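Note that one protein chain is taken out, while the other chains of the complex remain in position.
Chain nomenclature is as follows: A and B, assigned in order of appearance, with residue numbering initiated at 1 for each chain independently.
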């Protein structure tokens, strides 16, 4: 494969690290309940396409974490959660990228832990002012046929 | 440690990413049930050494995913699965590499998820025509003594 020069190859490796860190920031801000930080991993006009309804726009993302009566505060962050993403395949093309892979949310339950959600995911990302953000996420619960619905790009590969 | 020149160091970092992506391709093609793609992450003469019997050769790998009566279609992909590998330690030496670490298979069960398998693994890999593939995998279920049977190279380290 044609890999380009040193600068381009370093940037590609660094971009993958930055995107993994973006997903960790997504997880950490969800687990600490910091709605503003969580909403800012999404682009201002981002869409999260889910099986049970979509979320669109940064205000809606903010509210989904901030609302005291929402699912997040009551059932996820409240009892204690871990949002873990990956392993991910990430492909970077300049200031855009996509990522695909699973996401798992653990919650504290009784004396142990339960899987709150497990999903197949496709993300479209963009870099704006030097900072990666999620433009679109398609997520479906792990179950019959779900992977085929969501995993769209991995076959062509990241290269 | 002696690290070599910029080109060599970039290639080592890129090879680790490519090998992680190979394992993701392994997982995604298992979860989508794409037998041909899954069989092609293995070398043509690859061997998967398992506690309950080995699989050898790409045709056998293909059949293990494709067979409608096999364990995979009935108990794993059918209900919905996630194959997740890692965290992995990977060591690259030119066109050969090894990797060690855990692998976990989740399956949909009732309204939640169950661990179908959890294993210790050693993989030998080779790069043929610019593409990494698995030559040999040794996998054992997590249980007493299993880690010592399988983890062979990590002590010497990847460097």
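In this text, a contact is a pair of C-beta atoms (placed from the backbone, for glycine too) under 8 Å apart; a residue touches a chain by one contact, two chains touch by 3 or more.
Computed from a prediction, not measured in an experiment: that's the story for all the values here.
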item	value
For chain B, residues in touch with the removed chain	1, 3, 6, 9-10, 13, 16, 86-89, 100-102, 114-115, 118, 120, 141-148, 151, 154-155, 157-158
On chain A, residues whose C-beta touches the chain left out of the figure	6-7, 10, 13-14, 17, 20-21, 23-25, 27-28, 31-34, 37, 78-82, 84-86, 106, 108, 112-113, 130
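In the analysis below, only the chains that are shown with their structure count from here on.
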item	value
Intercentroid distance (Cα basis), chain B paired with chain A, Å	24
